[in-house]
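Structure record follows, encoded as structure tokens.
Every protein chain but one is kept in place in this view of the complex.
Coming up: subunit A.
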């Protein structure tokens, strides 16, 4: 009897603990409420936009202790999409993404520094084209709560930028295209 009581109490505690401790979230890939967009300059005339269509990841998030949060994303770089078949083919080649040799890019967070009510700097290791370098994502917490379908969701936005030369991208498109800005939106479903 005692054992059963202890079990129920523990179960109840665990149910409550969702709001007390960091919970694990899976990026909503099925409903595709996550976006990894990029843009870079085109010779100083305009910006070129593109995105990665295939990526997945997890994060842990605790609104009470945001600095304990973690995020982990893997991108299949062959899914690059700039709305132009010939350019995408070129982007996948060893001039740029080198997807045959390095099919995946990853981001693994190493620390979170809260900077405001809903903002933080998320530091992590970004691996791309076989090169790992630290990057800092300026992140913003957008919202969390119950969704209408029985799940619990939390979502974030972030921006960062990388220098292509830092990641051994061999083709030089000129100064306007040396830096690529990344725009990230992730929404996760609590597990």
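Here is the rule we go by: contacts are C-beta pairs under 8 Å (C-beta built on N, C-alpha and C of every residue); 3 or more make two chains touch, one makes a residue touch a chain; residues count from 1.
Everything that follows uses one rule, which is that contacts and distances are computed from a predicted model.
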Chain not displayed: protein name in its UniProt record ("Iron complex transport system permease protein", "Multi-component phenol hydoxylase, gamma subunit LapO", "Heme exporter protein C" or "Cytochrome b561"): "Cytochrome b561"
Full-complex contact with the absent chain, from A:108, A:135 or A:173: A:173
Residue among A:64, A:86 or A:117 that touches the chain left out of view: A:86
Touching residues on subunit A - with respect to the absent chain: 78, 83-86, 88-89, 92, 171, 173-174
